[in-house]
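Down below is the structure, laid out as structure tokens.
Here the complex is missing one protein chain, while the rest keep their positions.
Labels A and B are assigned to the chains in the order they are written; within every chain, residues are numbered from 1.
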Amino acid sequence: MEHTSDSYYVPDQSIWPIVGAIAMFLMLGGTGLVLNDLQNAEHASQSSSLIMYSGMIILTIMLFGWFGNVIAESRRGAYSPQVDISFRYGMSWFIFSEVMFFLAFFGVLYYARAFSVPWLGGEGDKGISHMLWPDFEAVWPLLTPPNPELFTPIKEVIDPWHLPLINTILLVTSSFTVTFAHHALRHGDRAKIKIWLAITLIFGLTFLAFQAEEYIEAYQHLDLTLNSGIYGATFFLLTGFHGLHVTIGSIILFILLIRVFKGHFTPDNHFAFEAGSWYWHFVDVVWLLLFVVVYVF
Amino acid sequence: MSEQTLTIDDHDHHDHGPAKGLLRWVFTTNHKDIGTLYLIFSLTMFFIGGMMAFVIRAELFQPGMQLVDPGFFNQMTTMHGLIMVFGAVMPGFVGLANWQIPLMVGAPDMALPRMNNWSFWILPFAFTMLLSTLFMGGGAPGFGWTFYAPLSTTYAPPSVTFFIFAIHMMGISSIMGAMNIIVTLFNMRAPGMGLMQMPMFAWSWLITAFLLVAVMPVLAAVVTMMLMDIHFATSFFSAAGGGDPVLFQHIFWFFGHPEVYIMILPAFGVVSEILPTFSRKKLFGYHSMVYALIAIALLSFVVWAHHMFTVGMPIGGQLFFMYATMLIAVPTGVKVFNWVATMFKGSLTFETPMLFAIAFVVLFTVGGFSGIMLAIAPVDFQYQDTYFVVAHFHYVLVPGAIFGIVAGVYYWLPKWCGKMYDESLGKMHFWLSFIGLNLTFFPMHFVGLAGMPRRVPDYALQFADFNMMASMGAFLFGTSQLIFVYLVIKAVRSGKEAAQVPWESAEGLEWTLPTPLPYHTFTTPPVIEQK
Partner (left out) sequence: MQRFLHQFCIALAFLIPSSVYAAWELNMPRGVTDTSNTVYDLHMLILWICVGIGVVVFGVMFWSILYHRKSQGAKAAQFHESTTVEVIWTVIPFIILIGMAVPSTTVLIDMYDSSESDIDIQVTGYQWKWQYKYLNEEIDFFSTLTTPKEEIANEQVKNPNYLLEVDNELVVPINKKVRFLFTANDVIHAWWVPELAVKKDAIPGFINESWTRINEVGTYRGQCAELCGKDHGFMPIVVKAVTQEDYDIWVAEQKATALATAAAATQDWTMEDLVAKGETVYQKNCAGCHMVDGSGLPPAFPALNGNEVVLGDIEKHIDIMVNGVPGTAMAAYGKQLSAVDLAAVITYKRNTWDNKTGEVISPADVTAFMSK
């Protein structure tokens, strides 16, 4: 843990953080306005979505600007190995925070299956609650919620051995392909990097397409919706946030690919690439867990 | 750190000062600037939250409804709690961390300076959003800082959406701030400084930052689920769909309990720096202090349901959480005993930072004792949601967290601005605060035990006298904080020049630096040789 580098790179003043803060404010504030407009259609106003979109656009500009700076500094050779280590630590702790985020969601699923649903159905320590829901039957997957008038029953749940299985295979394979790309990068084989990275990206996008198809199927044919009680709620919560992460991961891969084409990265200086692949592996691991506890069991 | 000798060269040669103008503060990547921003922000929020406490105490001055209506009273309680916790205490400690951590471990700056700026600048926007809810139709959130569902979902005013997004922003800011601290401590320590040679303040922040990265995402997750219950017809917290309102509480307190230690551990660190200095004696039991911090942090993940003893948990859960909670007294006790042992046979003087630190140890322990009483589940049934709880947490938060921050500011201010504060004003600030706060919060134990519920705008007659006493104490405590503001401004503008080491036996890298501090410090890391 000893670093003798005598020049840790401390960047000069930067405009991007404040731009990012403003963007976030506009984006989230705008989203809040849009959501409240949906609930109260009479008072809806045009400017809500305008604010939201302007926030998103500014955020995108900020990301390009900020990462642009970082890339330029990196290619200029401003970063000592110690800076590189800072980035690595930073990325690992960021992924750890994401793990905790998903942990909460898995916790919800566990709680629903182990406690609340059985209790409502008359089993366990608080089984007496069944008094309030005499017609309710506790089973998992929970097709008919305690109050089927407020929360619409599900006809059928997704079969894990069709699309979800294909998706599992896709994601697991893509974890390998991204590693192949990394190997190629370390050996300086630029043609192979491009191929493997592109394949990974295609797998990711296919995954997303299948996921979208599955959602459409769920909504149109199975009556599996956000509004179908705790099963639907946890299903979409977990798969949805995972899907969002695959989307982000794919964008990262796409940018990495562009950068490879632009000739960025050297065999021993390619932190961005590694961070991207860590992220991708993380998304993959979440999916495996999710496949098991959401779809299979 | 007496086993370390320092080799520092003159830093001034390649030093360039801050940019000119207001935009310096907006674009800055300098840990000292950002630290100052955090501290000013925290003080502002402390006053805004304090004004809300004034409204609460004014309404509770007497039985009957006098000033505000019950709905608005609830909004004040809620906003007071949220602003104090997320706006005053947390940014206050991050401010101290920003100033001190690079100075104490010999780093040129925080590891990720640009992100540091972002962490800060998200906060004013987040709190603008939060405070703006006060002006929205239907009013601000009035469901308590713990925002239990379904009061905060199905039964919430429309402004809850903005409350949720404000929490998201605070969460993002905290996570990034904490990551930055962890990375700085892992990667930027001066050569030769092992983890076990880190100053206690740095250790306390390392553990705190770990807690932050671990639990802020959980808070983000739970508000996200609220958002979905409100806007996307899900049923996480509704039995009608198979969810459970209590599930909300489990997730919230999985965040919430570590959160209360997030608010106290850095104060432990500050006090562990101050007590040795003014006792002229090394901190007693450095190693066990570190292990105690780690033990507290780990235990804090398995005690959350002590806030939920009355929700009707199965008895096994009830017992588990009771035992686990009681265990926290052991490592915390080790810390308290070590502080006392540090003072024991020292050579004590009582400058303002020391006064605050001693009051911290005493009054935090008082708060800890009421905490242990609350931890006893069968008795907690009588305490839960009464003013006894309010007394408990104000004792650990006001003379705990707030005194921790204030003590740190007094201790390091001479180094930061190169000027001495006015000692007699400082002493006055201390004594008025000390009296005011005990007058405010001690009687709350009594009304709580006698049966006064919390979060009520009006109360039965037998609680009248102590409430009046508490309100008067609050006004005293609150107004004495104006002395502090005056004192800081006075010190910065016209204080006496401070010596390089203003305290007789202060140790640590920060005191090896010249006063006034150059804008950039430790651009070449100091070398610490082990003896």
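By our rule, a contact is a pair of C-beta atoms (placed from the backbone, for glycine too) under 8 Å apart; a residue touches a chain by one contact, two chains touch by 3 or more.
A quick note: this is a predicted structure, and the numbers were derived from the prediction, not measured.
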Hidden partner chain, touching residue among B:420, B:456 or B:517: B:456
Listed residues A:74, A:129 or A:200, member touching the removed chain: A:129
Options B:98, B:187 or B:318, residue touching the unrepresented chain: B:318
Residues belonging to chain B that touch the chain removed from view: 61-67, 70-71, 74, 137-139, 142-144, 148, 150-151, 154-155, 157-158, 238-240, 244-246, 279-288, 310-312, 315, 318-319, 322-323, 326-327, 329-330, 333-334, 336-338, 340-350, 358, 361-362, 365-366, 369, 372-373, 376-379, 381-382, 384-386, 446-447, 449-451, 453, 455-466, 468
Residues of chain A (touch criterion as defined above) contacting the omitted chain: 40, 119-120, 126, 128-129, 131-133, 146, 150
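By our rule, only the chains that are shown with their structure count from here on.
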List of chain A residues in touch with chain B within their complex: 1-4, 6-8, 10-18, 20-22, 24-25, 28-29, 31-32, 35-36, 38-40, 66, 82, 85-86, 89-90, 93-94, 96-98, 100-101, 103-105, 107-108, 111-112, 115-117, 119-120, 124-126, 129, 132-133, 142, 145-147, 150-151, 226-234, 236-237
Interfacial residue positions of chain B with respect to chain A in the complex: 19, 24, 26-30, 107-109, 111-115, 117-118, 121-122, 124-126, 128-129, 158, 161-162, 164-165, 168-169, 172, 175, 178-180, 182-183, 186-189, 191-192, 194, 213-218, 220-222, 225, 227-228, 231-236, 238-244, 246-247, 250-251, 254, 312, 314-315, 520, 523-525
